[in-house]
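Okay, here's the structure, questions in a sec.
Here the complex is missing a single protein chain, while all its other protein chains stay put.
For reference, chains read A and B in written order, and residue numbers begin at 1 within each chain.
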Amino acid sequence: MANNYEFTPEDLKEIETIKAKFPEVMPATLPTLWVAQRRFGHVEPEVQHLVAETLDLPVSHVHGVATFYTQYYKEKMGKYVLDVCTTTSCQLCGGYDMLHYLENKLGIKAGETTKDGMFSIQSVECLGACGYAPMMQITNDVYVNNLTEEKLDDVIESLKADKMPEFESVGMPQHTERS
Amino acid sequence: MSFDWKSYTPVIIPDIPNLHEIDVYTKNGGYDSLKKVLSNDWDSEKVINEVKAANIRGRGGAGFNAGLKWSFMPKPDGGPRYLACNGDESEPGTFKDRKIFEYNPHLFIEGALIAAYAMQCSAIYVYIRGEYYSWIKMMEKALKDAYDKGFIGKNILGSGFDVEFHVTGGAGAYICGEETSMLESLEGKRGYPRVKPPFPAQKGLWGRPTTINNIETLACVPLVIKNGADWFSGIGAETHPGPVLYGISGHVNRPGVYELPTGMPVLTLIEEVAGGMRNGKKLKGLIPGGSSTPILRGDTLEGVNMDADSLREAGSMMGTAGMIVMDEDTDMVEMLWRISHFYHHESCGQCTPCREGTGWLEKILLKIRNGDGEIRDLELLIDLCSQMEGRTICALADAAAWPVRYTIDRFRDEFEARCKKSTYALA
Partner (left out) sequence: MPEIFIDGKRYEFEGKPKLLQFILDNGKEVPFFCYHPEMSAPANCRQCYVKVGTPVQNRETGEYELDENGERVIRWFPKMQTSCSMEMTDGMVVHTQETSEEVARAQKDTMELILINHPLDCPICDQAGECPLQIQTYKYGPEGSRFEVKKVHKPKRVELGPRVTLDAERCINCTRCVRFTEEISETYQLTIASRGDKNYPITAPGMEFDDPYSLNTVDICPVGALTSTDFRFKARVWEMNQTPSIDITGGKGTNVDLWTRDNLVLRLTPRYNENVNTHWMPDEARMAYTKFNENRISRPSIKADGDNQIKTSWNNAIETFAEKLEAVKPADVLVLGSAHASVEENYALMKTFSTWGVNDFYFSPDVKEGFGDDFLLTDDQAPNTKGVKALGFSETSAEDLKAAIKSAKVVVLLNDELVDRGVLDSEDLKKPYVISLATNETETSKSTDLVIPITCIAEHAASYVNVEGRIQRSLPAKETKYTHRKLDLEMSEGRLDRYGTNFDNWVNEDNKVDCTPTWELMNNLGKRLGLSIQFGTSREIMDEIASSNSSFEGVSYEKMDDENGIQLTGMNKEEVSA
């Protein structure tokens, strides 16, 4: 398969570091797919081939892994992927309202990408931020907690200006109480 | 229980600013427990016995005595042995281990090192769910610092004990919280749970003896070494002792992670600790330990405590202590459908009953939710649960079945009200 993708020397160095963690090469599959996705924005078939070649593993293996895990984008996505959690705690606290608000705001449905390629929306399963529901994750990176319509407006505005929200450290209520 | 929760001083995540920094951690007595086991007459057996006596029951959900688990490792044969730390934390309602990664990573690292010493492991892997990208970065930083200070690596603190410690991440799969599935994922494969036996202690990572522990479980270990097994087992519920991280979410005023002893009265946790029900609503239901644990009706929680025995008596389980609180406005049909959707989405697809059953459950619940269900569908749902429970390699099928079985059982009237009279016709 002709391949239009190539790892940079830095990527290859990172992949070597990853490989060194394990006694075999196969365990490097998931982390290397991550390196690839962070580099190319997705792990489309050609990228899967690149990962397989780089690690000298069967492509079918890489394909099986890439399709098992939901965070790998098997097709091109928007520049910012808004993963809105709608599982139980978020569902109870208005996760679907947030999802629908976003859908209306951006004019796309969950699973779709805006025409300008800026945003994709996904309804995703529990992200492990149940106490800060409703919440979302942006492109497998920062969590945005305690969503409100206003907060979503702000986030979209800053993303349009290519500014990722900062990591929010949510403290322990027990600590804040005393301090 | 007359326990004054406000006077409790957290020990897993104590209120010390910047404790995640290694210098702050060591200044506050960090890594002393590791030094203790490495420098004194603490041999492997002594560590295991101490941890066993403390009765740290696994905080990942199964509640198995951690020290006992360690003792299942076979005698060293010169080959590699592994400790795999489970930071997958993906059971809905659970968001506690990330607090350790963020606020007290070195306590966990120290605990894992002590565990590795006790079991004579050659390497430690901590597997963190892929969504926790920010927390993976934090752990990488913490591990690097610990390496730099000589707490990890060759000849740790001059003791002759060598161990490597690596972080690796998942990529979006609930099933990888199941211990053998996590091993498969760590090995770079699709997260299919393994058939047991052989158990991981015999054949784990790369076919070598491996023990898997939850992050919070390991974070308790340095505390046990420092303060003694008696101290630990004297905290909280007798049969399920120790401090525990309660994750409280849902319709409460102050959701979050709280560190308190086990055995806390459920109602105290909801009404006092978490600030009571939102908007003064009534409590309708509680999922006590992550979404797979059977839901309890709000009107049956008087006298129920958060420990294995009390919750079993009440008809549920401790799980991960991730409590999901629901108020009187909660639509139980909608809520249950969403849980079923989750398990359907997350089934790995390996075993027939789970692969097929989770989807069928969701589709029937969707039908009921949409007003097209019939009473007989409820019987079918319960029947399907029996066809799934205990019939698969791992417990995901059980985890998917229990919420269905118990939510219908405990809120039957609500489900029946949503079902229409049968209009089934062959046309």
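Definition applied: a contact is a pair of C-beta atoms (placed from the backbone, for glycine too) under 8 Å apart; a residue touches a chain by one contact, two chains touch by 3 or more.
What you are looking at is a predicted structure, and each value in this text was computed from that prediction instead of being measured.
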item: Given B:21, B:334, B:356 or B:409, the one touching the chain that is not displayed; value: B:356
item: Candidate in contact with the missing chain, chosen from A:23, A:45, A:94 or A:171; value: A:45
item: Contact with the hidden chain (one of B:203, B:281, B:297 or B:367); value: B:367
item: Options A:19, A:63, A:151 or A:175, residue touching the unrepresented chain; value: A:63
item: Residues belonging to subunit B that touch the chain removed from view; value: 173, 190, 192, 195, 197, 344-353, 355-360, 363-364, 367, 380, 386-387, 390-393
item: Hidden partner chain, residues of subunit A it touches; value: 1, 45, 48-49, 52, 58-64, 67-68, 70
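Note that only the chains that are shown with their structure count from here on.
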item: Residues on subunit A engaged by subunit B in the complex (per definition of touch); value: 21-24, 26-31, 33-34, 61, 64-65, 68-72, 86-89, 91-93, 125-133, 137, 140-143, 167, 169-170, 172-175, 178-179
item: Subunit A partner contacts - residues on subunit B that touch it in the complex; value: 10, 13, 15, 80, 89-95, 98-99, 102-103, 125, 129-134, 164, 166, 168-174, 185-191, 206, 247-251, 254-259, 287, 291, 322, 324, 326, 330, 334-335, 338-339, 342, 345-346, 348
